[in-house]
Structures are given as structure tokens and as C-alpha cells.
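Let me begin by handing over the structure; questions about it come next.
What you see is the complex with one protein chain gone and the rest in place.
Chain lettering (A and B) follows the sequence in which the chains are written, and residue indices restart at 1 in each chain.
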Amino acid sequence: MAEQVKENTVTLTIDGVEVAVPQGTLVVDAAKIAGQDIPVFCYHPKMEPVGMCRMCLVDIGYPVKDRNTGEAVLNEDGTPKIQFGRTLVTGCTQVVSEGMVVVGYSEKVQQARKDVLEFFLTSHPLDCPICDKGGECPLQNLTLAYGPGESRFNYDEKKKNLKHVPLGDLIFLDRERCIHCARCTRFQEEIVDDPVIGFYNRGRSLEITTWSEPGFDSYWSGNTTDICPVGALTTADFRFGARPWEMLEVASICRECPVGCNLTLNTRREAKSGGKMVVKRVMPRQNEQVNELWICDKGRFGYHYASADDRLTTPLIRKEGEFIPASWDEALSLAAEKMQAAGSRLVSVAGGQLSNEDYFHIGQLTEHLGGKAVLYSNMMGGDLTTKVGMGPGSNLADLGAGDAILVVASDLEEEAPLYWLRVKQAAERGATLIVANPRATKTDRYAAHIIRYEYGQEAAAILALSLDRIGDSDLADESFKQAAKAFAEAENAVVFFGSEGTGMAQSDALSKACANLLIATGHTGRPNNGLVGVWDKGNVQGGWDMGLQPSATLFDDLKAAKAAYVVGADLAGDNPAYKQALAQAEFVVVQELHHTATMELADVVLPAQSFMEREGTLTSGERRVQRYYPAVPPAGESKADFAITAEIAAMAGKELESVSAGLVFLGIVGKFKDYADLDYQALAEVSEQWPIIGREDLYYGGTGYANHQGLGVLLGTAAGRGEPVLIDGFDLPDTGVDGLLAVPVTRLYDQGNNLRYAAVMFPRIASSYVSLNPADAAGLGESVVVELNGFQVEVALKLDENVPQGIVVVPRSFGLPISAPTPVVVKN
Amino acid sequence: MAEQKVTGHHILLRHRDIPEIGEFEVYTAQGGFETFKKVVTTMEPEAIKQLVLDSGLRGRGGAGFPTGRKWMFVDDNNWPHYLVVNADESEPGTFKDREIMSKNPWQFLEGIMCSAFAIGANDIYIYLRGEFWQIAHELDRQIEKLHAESLLGEKLFGTDYALNIYTHLGAGAYICGEETALLNSIEGIMGQPRLRPPFPPAVGLYGKPTVVNNVETLANVALILEKGAAWYRSFGTAESAGTKVFSLSGRVKKPGNYELPLGTTYRQLIYEYGGGIMGDGKIKGIMSAGASSAVIVATDEVLDTPMAYESVPSLGADLGSASVIILDETVDMRWLINKTIDFFKHESCGKCTPCREGTFWMQKLTTRIASGDAGEADVELLHNVAKNMQGKCLCALGEFSTMAVASSIERFSEDFKV
Partner (left out) sequence: MNALQHKYAKDIEKVLAKYPADRKQSAVMPLLYIAQRDGGYVTKQDLVEIGEILDMSTTEVASIVGFYTLYHDQPAGTYRIQVCTDLSCALRGADEFLENLCENVGIKVGETTEDGLVTIEAVMCLAGCDKAPMFQVQSPEGIEYHENQTVESTLALIESWKQEKED
């Protein structure tokens, strides 16, 4: 907003403060910019104004113009004559105009605020002392400022309503506290297009209800508790957990998906945890370039794994089949010795949620020992995003009319909810959205063009979108041609590629086809143009950036390994084949937070710290590097991953920084060109954001946190530096199978290791299932046996007309071992 | 009871002059649909709008806005346009549109058809309150007939003009008479009012330019186009042209609809046409615009006031939809305000705070006051709450709800003495 102020501005006065704001600004927003408070309840800067709560009434005057000359009429003292309206006006619906005079502090307006507040309080219970919102409640605050000392309403006549209504598993409603501002329902409808809560009845009987099955079934539900201006909506996770003023705030970054939403962890010292600091809740932290003011429920409620009771707290060594607690020294020297001895037969496997510092060290150590470092991911193309990624100066919020976005092989809301939201918003601003996916997804609703290719044909479909290849494609109908043209002619164009139905081979071809399309259409090397990987885990991009890569031969690598060093990855839990392979490896070192299936195969177990207990950096799908900070003390003797690796390295004869993540980062800066200009300081910088939110006037933006700890930095790209970018040739993968083909897809709420610890999420996580087109399901019951990769698993069968015939859709991390399209047998 | 003749000719209630005008053949025998044909084949929309403006026709739905002017606001840079007919008629004391639609339907239909042509609309939605289920079914049949007679459909009279009419039933919500709530209701969402501006002629149904007019307003149009603006202006007063259907109800001997020139006095309506007060009792008050109305103390001077847009405000009330409710000495004003608040509390849509909470609160207070259990402080508080609501609500319903309350307490203080 700050940049726009210069052009097309309007100057007005708000309670004596003159302010220049962009044309079209609402009076309440202008007041915010001027630092003058106009209280609001229903208005929220991210939503269309509705003017229904009437809290923002102000007196508005306009300069009087002479009818004939059009000149401003002046008072005797030479000031412009101002004509005020007959009635007060809602500042949230009124757009500013030149010379406008807004009065909020007159007696008339103050009285109006008192009156409106009194109306609110006729129905509101007096339960602030036991209310979850107490201490961060706009109504409470405004009542202190304007409220009547005593109620004129007969207390016995107050509307009695239910106080603990579960709207679903995650959100509770206190009907008595609801002030009918419709923020929650508008958020669900307008912002995330998931209208599963709504008003029922009318007048004073209006109440928020949900009729969805299960109730309030939305990935976004937690956000409604942030913007609810009273204590009507609370989360099942936090209700009655703590008072806001007792908690500290620590900045963090979510690692559940590649978006990298900015978080604030609220912590408190707690008696029931033995006086320890614990995380009480996860809140969104504003970053208008990443997650605005929102986070998804997985990020909000999924954090419990990091503070679970069964954390590994001490190193373990297997002796005669049993794990025996050991000293760090003992465990580390054993690990170092075996890894050193393995030499080129050392395989290091790093999970997708480690920090950049961790990857860097794993890479350094493995390289030093001559082994092979593997990034545990099924997606390729992380090298291409470094070449033709989004680049500095990009912000998805800038995309709109004249721009194009291609989303391919991704059920975007499931894979990366905030990317989905920002793509949706860009489409609503006029960007041409092209969705290419074999099945329908929620993203289709905003698409100008929908391309339905067959599973396995993703790269071919994208290749054909380059206009010179379009003739080759049997998809090339009119809409496809228009899509190709729109993309080619777009001012700016961004491609999101995900992992719907792809394994490494398909992902490799797809990412290259996407990069190729961007290069062919001239959409690289400029802000707001480029390739974004919708990675299968939160910091896969960081892994690539630190030089790690997935391995297509991981099974064989492990089988042949003399030593395997597995960090933050549950290979055995994901796939029985890995379990067998690891069992064959000679020596296995596992660095983990919890007890996992992989850990059971370990010879040495090294307890690692969770993200809450340490600091580090992550790199998002857009390649924004962001910092997170320690919030609670480490569990037991656990150490940060990079520190553990550094200590092994030291014993194996390689000096690595083992104390400070910031110092490790200096090593990264020295080694990788894209990171060259960075340091922890730069990552912690903030600049002014719009809307202005914060702890002072919670009524405006909600209880989400302002960002004081860093907006992160977008990395440069090869194309941005003008380096020539070439995409090597690639083979289009062969997908022809007789019979059914199983394809992996992603569900946000999977059965993976993170959500396993979030009790509130359990009811939301589906049990294991596969989906089939009804036409393929003849004779099959509700429960089927799936034969996949030589394993048999019994799962539920869902029928879904969206699934193409011949395809079995298998969600990842639901107990079925699948990492690529695979022939499959489904039987009763 | 209300079928008695009125001197002069009816414009709207023509079924009282011409029996069986509800039959298509009878209506056409009177020259029916000739005007529509003339309009479509020979007239320019601009000229029609001008003619209607010149006739002085003002909206009969309550606000009295000049109809021709409203039509001229329709945004010609945004298409398609819609005509929406407001047949929600839910104001207590109002029952005129029901009679027009059920007794003189063809004139009503011809009126809306001419109006649609004037604003460039190809689709008309008639929004009827759900209770008018039977009327809607009749209208559906009549619309079918018009299709069969090639008076609706594509390429009318060989021109490129196409016109369709659809009925849409509400389902019991007074607020849906408010034009933007009505549009929401057609769009399939809760019938709560929208912010205005933008007004419907700029952004209306489905976001497109839309004219919303009352049934009675539009039932005049075909005759105005046939006979001219000057003819229409020959009825009524300078600022209130034409005739108006007055719905007379309450404590009178002969309640009913009376179509009279605007400017007729209350005395004429009540005593000449309405037969005077029941039981020849004494008149106490007049509600000039249904339950939304401020209550006027019925003095002689008041009775001699002409019923016109420009004169009723001097009595501290409005002409509104001209639903005249008569109160006699048997009526206790404490009971009256309790009745009106019951209605508004029931009908408040709940969107804005002052109306949602204020009607709820006033209902508690008026119930107590009507039962005689209240003290002077309660009456004062009630008055204060009503006043606090004024000027703060999102739509006029909230404001309406305070009218009878505040005016009764102010003008009939005797009734509130404890």
C-alpha cells in the first residue's frame, strides 16, 4: 500500500489528523493509516464490508462546492466550509473522498458508540472472567472504553443460549457470546469458499450452525477463532488452556507443506508439565507475501508431535537386540566409526522437514566420507526451481488481470492450502487460471481452462502447451489452445507443479516440461514469473538447495549400504520394501524425535530436537528463506540435527559448526550462490505490511500476530542473474498397463507421523482407503484387498465418479506403500 | 365487503367498473395489449421513460420515488437488465397488490411488460410473498397464455425484442419486501438487505442493472402509455399525480381498498368511503402507512389533511404505501405498540445490531408495559431505546419499528400514565 500512496491519492482529515490515502480506501482503513481508531466488529480488512454491526458509525462531512463555479465555499476564517450529513455513516462502507472530514470524537459519535455497544451487551453474557477470549477480546476492550457501567436491560430477560456447542471436532461455539458479525461465515464463504457454517433463523434468534457431515468440516476452521471478535468461537485444542496475557510469543515457521506459513507459538510455563515451558497454541503470524493472516488447521493443530510424551530423550545403542541408553559420546563414536568405515557405502537419507542447516551438514559429512546423501522425496525438479523459480520481488498477491497461473498435477488445497488460497485470489483478481489434472479438484472452480490428461501424461500435456508443440497433442481442443495462448501472452506467468499421481520419473519429466514451457514463453528471470514446486514435505526445496537429491535407486542403495544414516525420515513406516532394505543394511543410525518403525531397525538412535526447541531456516516452494526460533527447552538430552551431524563429523575428522545455527548458515552463504547475500539478520527484517494488525486493537485484524521477527528473503535464480538456462532432454514416461493402475495422491490430513500425535485431529483423519470409479468397482465390497508392489493391504473402498476409469487413487501416507504409479490388483 | 363503487373511473381497480376483466378475452376486447404492441413496435425506450417521468408517477411501494427517474438510472453500459416486480406486500394493513393481481391481472401484466421494454429488460421476475401461492399459480397460467398468444417469447411482433416473465415465491419474510433483500432472496440466499449504494439500477439482480417496482406502480403504466402523461396528471395533486389504492383497515365500518385520487382527505376516506368508526365510536388515531407508521392523533385538522406525498409529513408521518389503519377510543396504545413490536421483532432479519437487539429489547419492554406491570421508568427506557435505534440501522425496517413506539409515547402520553 505504501507505494501506491503517491499516485491517485485522496487527502482527508480524521479527527484532526490529515492523511493521504489511495483512492477507493474505506474510511476505517484510512483511519488505521492515520493512527486514529474507529472501532469495528463486522468489518475485517480482508473481507468485503457489510456494514452490519454499526459499531463504526462516524460523522462525515464534505467540502461545500459552489454550484455554479464548482469552487470550494470558504468559511469566514478562510477554511473550507464543511457540510455534515443528517445521520451518522458506517465508516467501514464509506469510501474516502477529497477534503472529507471524518469525526469520531464528537459527543454525537461517542454516544452512538455507547448506544451500539449497549445493544450488543443486552444479549451478551457477563462471563469475561471465564471466557477464553478474556484479555484479547475487542468487545471487552471496547466495553471498558464506551460501555455503560450498568445494564439497563433486565438481566432475567436476556436470551439464554447454549454455551458449549461443538460445531465440529475442532471448533466450539458459545451461542450466548456470538454477536452476529458474520465474520466467521463470511470467512468460510468469501475467503476459502467452504460455506459449511452459516446462520440459521433470523432476528435475535439467528445462530451459527453447521450442517456439514462431519460438522464444520473445513481445513480453515481455526482461522475463524482468530477473527471472531468475541469468545464465541474457540478451538477444541486451546479452550480453557491459558489466558492470553500469561503466554509468551515466539516466531516460527510451519513445515507441514512447502508454503512456509509464518507462525507464532504461544508458550507458557506450566505446573502440570513440571514447571516446564510448553507450547499452548499455534497462531498465524502476518506475512502478506506468504500466508497473509491465515494458516490451515494442519499447521495450527498438528504441532503436538513436537511436544509429545514419547519423545526420544537419550541416545540408544542396540546391544544383543535390546536398546540400551547410552551417553552421547558412546553413541556418537560408534556411529562415527561405522559411518567412516562404510566410506562410499554410506547412504545418508534426510527427511523433507529438516532445516537448511541440517541438510548442509548432512551433505558435508557424507561428502567428506565419500558416501551418498539422499533427499527423501518423490519429487524431482528442485534444481529447476533454482534456475527458473519465482525470484526476488515476487508476491502472488501481485498477480491479477493479464497474468496466468498454471497448476498441474496437484490437488492444491490438499497439498498446500495457502498456495491454493492465493491462487484462488489471483484468479478472482482476474488472472487466467489453467488447471491441468486428471481428476476434478476444488481448484477447478476458479479455472478459466481445465485440462484433463491421463495419469502419466502430465509432461506430455504441458509440453503441448508450448505453442509450437500443440499440434502433437490429442488434448488440443479449443479450450486447450486458448489456454496455451493465454499462458504464452500473459504478462506474468507462474507454474505450480505438484505430485498428483506422479513418482520420481513422472515428476522429473513434468518439472522439465514446466520449466521448458516457462522458458519458451519468456516467463523466467522476472519477478512474479517462474516455477514453484508443491513439494511433498515442508523443506524439500531447502534440501535441493543444499545439494541433496532424491535417489531413484534408494532401495538398492540401502540394501547395499554398509552404513545407513537416516535423519528425520520413517522409511520403514512408509514402505515395507524400505523396511526389508534397511534390515539388510549392515549398520543403521537413526536420528529422530520419536519411536518409529525405522528406529526399530537402528543400531544407534540419536535423539533430535523438534523445531520448537531450536532455531534454523527453511526454504519454501517459492524459495523464500525464513527463520524460526526456539520456543521451549529441548526434550531430555536431545540435540539439534545439525549439531549431532557436526559431532559425528568431528569424530570422523571433519570440523563442522556444532553450536550455532546462525554460524552454520554462514557456511551455506559461503557455498551456495543463491544464498550469498544472506545472513540471519537479513532474514529477520520486517517492513510495514497492510493491513496493520497487532495486539492493541484486536477488533480490526483479529488475534493473529503482527510480524516483528522477519518476513524472510526470496532467493535469486539463475535466470534472474541472466545465466543461460538449458533443460536437458527427457523421456516421457511410459504408463501403459493392462488392468488397474494405482496412482498416489496427497491428502492434507494423512496418517503420517506428525498428525499421529494431534488428538484433536484424530476424528478428522480418514481411515485407510482407495478410490475407484464406480464403473471399475463391479462386484467389489466396501472393504477390499489391494495388492501393490507385492504387498497386500486391506482397506476401505470409496466410489468416486471423479476418478478416471482404470485408475485406483491411493492416498499417500495411509498405510499403502506407493511412491509412483504402479499396476495394482483390487479384490474382495 | 369492499366491492362498492367509487365515483369516477378506476385506473387500477378497473375490475370494479368492468366485470370479468380478469378474463383474457374481456381484457383484450377493451383494447388490452394494444399498448404493449404499440410500445414494442413503435416506441423508443428513452421516450417511454420520459413519458412516465412526465406523468408524475411515483413508487407505490412506500418511498414514493419518481418511477421514470428510477428507470433512467439503469446502467446502459452493463447488460442484461432485469425488471423485478415487488409483490411481497407484507406490511400490516396493506392488501392492495393482492387485489390488483388477482382481479385485474392482465392490466398488471401489460404494465410490467411495457415497463420491461422501457428499461431494456428481457426477463421479468415477479417476487410474490409465499402466501400468495394461489395468485402465483394463476399468474403462471396467465403467463403461459401470453406465450400462447405470442405476447411473450422471442421476436415479439416481428421485432428482435424477447420477453419472459417468471414468478418467484418468497416464504414468509417481511424484510424481503425491501428491494435488496428481495434480490438476495431470488438469488437463493437469506433475504437480508444489501448495502446501498450501489442501488439496484446500477447493481441489482445477479449483479446486473435492475429496476424493482411495486405491483401498483407498474399496474398504472400501460394506461399512462395509452392515454398520456397529461391524462394521468389530471388526477391527484401537483406533486402526487394520479390515483392511489388506499387500503383502509382497523376500527372502521367498511374496511377495504379504495382507489381515490391522491389528495383525497382522511375524512373522506374514513367517513365517506369507510362508513365511519365501528359502533359510531370516536376516532383516536391514524396510522397512515401500516404498522411502520408513526401514529397521528386524529384531530379535525388531521382529518381534513389531503393524503398526498407532500402533505402527510406535516402530520409527523408519511403517506408510505397508504395503508391506513384506524384506531378508535377502545384501543390502548400500550397494547398497540406491543402489537407492532411483536411484528418487527418477528421480522427483523438480524443482520444489523440496533434492529436485531433493539426490537428484541423493545419487545420485552412493551410486553411488560402492555401487561400493566411496568413503571414510568420502563416507558422512558422504551422511548430511549427506540430513539437510540433511529439513524443507526442498516435498512428501514429497524427505523420503522421505532415509529409507532416513539410517536405513541410522545403523542398519547395519557395512555402511558401509571
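Definition applied: a contact is a pair of C-beta atoms (placed from the backbone, for glycine too) under 8 Å apart; a residue touches a chain by one contact, two chains touch by 3 or more.
From a predicted model like this one, the values you see are computed outputs, not experimental measurements.
Student: Sort through A:146, A:199, A:497 or A:642 and give me the one touching the missing partner chain.
Tutor: A:199
Student: Considering the complete complex, identify which of A:13, A:97, A:209 or A:333 is in touch with the unshown chain.
Tutor: Final answer for the missing-chain contact: A:209.
Student: Check each of B:251, B:334, B:368 or B:383 against the chain that is not shown and name the one that touches it.
Tutor: Answer from the full complex: B:251 touches the omitted chain.
Student: With respect to the chain omitted from the figure, which of B:308, B:336, B:365 or B:379 is a touching residue?
Tutor: Result: among the candidates, B:336 touches the missing chain.
Student: Determine which one of B:19, B:158 or B:188 touches the chain that has been left out.
Tutor: That would be B:188, which touches the missing chain.
Student: State which residues belonging to subunit B touch the missing partner chain.
Tutor: Given the touch definition above, subunit B has residues 1-2, 89-95, 97-98, 129-134, 137, 166, 168-174, 185-191, 206, 247-251, 255-257, 291, 323, 325-327, 331, 336, 339-340, 343, 346-347, 349 touching the missing chain.
Student: Touching the hidden chain in the full complex, which residues of subunit A are there? Just list them.
Tutor: 194-202, 209-213
Just so it is clear, only the chains that are shown with their structure count from here on.
Student: For subunit A, which residues count as touching subunit B in their complex?
Tutor: Interface residues on the subunit A side: 49-55, 57, 86-88, 93, 112, 115-116, 118-120, 122-123, 152-154, 157, 159, 179-180, 182, 199, 201-206.
Student: List the residues on subunit B that touch subunit A in their complex, please.
Tutor: 173, 175, 190, 195, 345-354, 356-361, 364, 381, 388, 391-394
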